[in-house]
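One protein chain is absent from this view; the other protein chains keep their places.
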Amino acid sequence: MPNGSDPVHDFTTQEYKYGFVTEIDADTIPKGLNEDIIRLISQKKNEPEFMLEWRLKAFRHWRTMTEPRWSNVHYPPIDYQDLHYYSAPKSQTNGPKSLDEVDPELRRTFDKLGIPLEEQKLLAGVAVDAVFDSVSVATTFKEKLSELGIIFCSFSEAVQNHPDLVKKYLGTVVPYTDNFFAALNSAVFSDGSFCYVPKGVRCPMELSTYFRINAAKTGQFERTLLIADEGAYVSYLEGCTAPMRDENQLHAAVVELIALEDAQIKYSTVQNWYPGDKDGKGGIFNFVTKRGACRGARSKISWTQVETGSAITWKYPSCLLLGDDSIGEFYSVALTNNFQQADTGTKMIHVGKNTRSTIVSKGISAGRGQNSYRGLVEIHKEAANARNYTQCDSMLIGEKCGAHTFPFIDVRNTSSQVEHEASTSKIGEDQIFYCQQRGLKAEDAVSMIVNGFCKEVFRELPMEFAVEAQRLLEVSLEGSVG
Amino acid sequence: MLIIRNLHAEAEGKKILQGIDLEVKPGEVHAIMGPNGSGKSTLAQVVAGHDTYDITTGEVLYEGKDLLELSPEERAWEGIFMAFQYPVEIPGVRNTYFLKSALNAIRKARGESELDAMDFLDLAKDKMRLLNMEESLMERAVNEGFSGGEKKRNEILQMAVLDPKLAILDETDSGLDIDALKIVANGVNALRGPNRAIVVVTHYQRLLNYIVPDFVHVLVGGRIVKSGGRELALELEKQGYAGIEKAAAESRL
Partner (left out) sequence: MNGAEYPSVLKEIIMNEIDRYLISYENFQKTRSEKEPSWIRRIRKDAIERFAHLGFPGPRQEDWRFTRVKPITRTSFERVDGLRSNGLSSGEIARRTFNDAGCHRLAFVDGHYCAELSSQVGSNSGLVIESLADALQRRAALVENHLARYARFEEQAFIALNTAFISDGAFVYVPEDATVVEPIHLVFASSGLPSSTPAIGSATSNLHVDKAGPDAPSTNGNAPRTHPRILIIGEKGSRATIIESYIGLKQDAYFTNPVTEIILGENADVSHYKLQRESDAAYHVAALQANIEKDARFSSASISIGGALVRNDVNVILDGEGVSCALDGLYLGDNRQHVDNHTFIKHAKPNCESFELYKGILDGRSSGVFNGRIYVDPGAQKTDAKQTNNCLLLSDDARINTSPQLEIFADDVKCTHGATVGQLDEAAIFYLRSRGIEENDARHMLIYAFANEVLDRIHLAPVRDRFATDLFEWLSK
């Protein structure tokens, strides 16, 4: 049965859509990492003394640390002296400008990425902070948000205009001592987004940051700090892309979320960094520390991530459930195709009473992709009546990929309940045949089945991004079947 | 419409079909009966293009084309539909979305315009009334958590919507109570027409009380050992397969 003998046939891999390079005059500092470089970065950003001190402390600590090797990913050693730690378009050197002043070349870049930096053209109800290499290019809807007392700006601006808030919260969820990459980020981070939602304010629009790596041989180290004061609500989304390059590029970000009493933060990520080519050449090394602290009673932090890009993803968005009755959630889709590797999951640390957490993780491995879920559920003694439910499902497409599950459960009281379920199975050949019998092409059948598999996670995403996520999954799966 | 000549098929080295000859013309309803393991379902799956089976000899022509050269979806586009004995569950994919995608894939392949959501829903609702189906089933994931009867009705609904030229019902009666059986049969009968052929694969003649066939074939040991009209099914019901199996075994000696 010639055609029927292989239900899913080969077809050409579509090029990574966002792989272009923007030709732009950049201010790039020399390669290497030392205290002078850190002083230079701090100076370029015109930072107050406390920031420089903090960076230097982080750097000195980083030098005492060794790169972690416990995760299930394999990559060649990174030469931290062979990287540029700061690169910014020259036109942006004097800090972010108003929207009309943005360099037309940058504007075109973001247009091409589907992120027009003109408020009227943007998706209704989404404010964007656009970050290009080391700097924030523009932030939309700033004024409109400030009427409500919401601060949404680049991190650099926050350091200039709201130093007290930065000083109060920076490093309180992810201290610079936390891990190797967090320490590195703390020393050299160049920009990122900052958001503060005041007491009782429900942010009326989605806030989003779009990260773009452009320069070669440059690491991107952004830092996001998001604070929801008592009773506040905010939904935040980040997206990421990078050019196609043969060498690997390093991205080591830190995200800190703080939810005070009755506050809610919903943080969604659609990560589509360049994954490398079909032979595993190039691609982003994505080593990210994301953590949220539910400090107040009844606060809630919800992470949703769709990870389709990067050569390597190492990332565990976590929740510290400190306040009584606080809630942590983690919804994740991670897809690895070709030679991609992902080691991702979450930590739910239950400290407060009646705290609840939910983990739903969907891993899809195709090609030679290796996909690991790694998670920790820790119930402290004082966390009476804590609840956790974890569900981890893996789907395998093709025989050369791998799916791995490493959950760790640590329970120290009798009133809590923890439930973990996991399954791993092959994409159903009977499902594909059923769809084909009804007239669907094999590749459409695969993408329909995979999308169905991820449904529980997609429905947590804001509408526009759910559609984007589904489409991304289709593109990422191309060439995976055959 | 469908011509099968000397078809031999095997799976994992085990011979299952051992020389099937069958011709089905437009407007006809054929019943293929046989004991368990006789190869009935294999025949249905081979026509639909399932890749578990290796065709060792023989040919299958469909409207003059070599059917064995086509992928399962191409066969669907050409108008072949199989109602599965065990309809597959696809978690997370809504029934409406699935069926609309299938219908539009077929329409597109035939050069017809695709239906939009509204037109599709009108069409689907129409057919659902015919099958006495609850509309809520359309909003659930494909076959997931459906009862046995719901699954079978869902198959017939898909058949009604996709409007095939050749429909093969693989043990559609299994697991149905008498009321559900009647509903399914009514659904199938409504689709009978001069341009459509229907092949009913079944173990029992019960279904044939409601879907009255023009021809009945008895499949034993991978071969059609007897063909006849409606009365053959009744005869089988009275005598069981034992007599025919014995005769078949002897004829092979």
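We call the chains A and B, going by the order they appear; numbering starts again at 1 in every chain.
Here is the rule we go by: a contact is a pair of C-beta atoms (placed from the backbone, for glycine too) under 8 Å apart; a residue touches a chain by one contact, two chains touch by 3 or more.
What you see is a predicted model; the values in this text were computed from it and never measured.
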| said: According to the contact rule at the top, which chains on display are touched by the left-out chain? | reply: A
| message | Which candidate, A:Ile213, A:Ile397 or A:Val446, sits in contact with the chain we can't see? | response | A:Ile397
| note | Among listed residues A:Thr109, A:Ser235, A:Gln249 or A:Thr405, the absent chain is touched only by A:Thr405
| request: With the missing chain put back, which residues of subunit A would touch it? List them for me. | output: 70, 379, 381, 394, 396-426
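One rule holds in what follows: only the chains that are shown with their structure count from here on.
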| For subunit A and subunit B, what's the span in angstrom between their mean Cα positions? | 48
| Inside the complex, what are the residues of subunit A that reach subunit B? | 1-7, 9, 428, 430-431, 433-442, 444, 448-449, 451-456
| Residue ranges of subunit B touching subunit A (in the complex, touch as defined) | 48-51, 53-55, 68-77, 81-82, 84, 87-93, 98-99, 101-103, 105-106, 109, 141-142, 158, 162
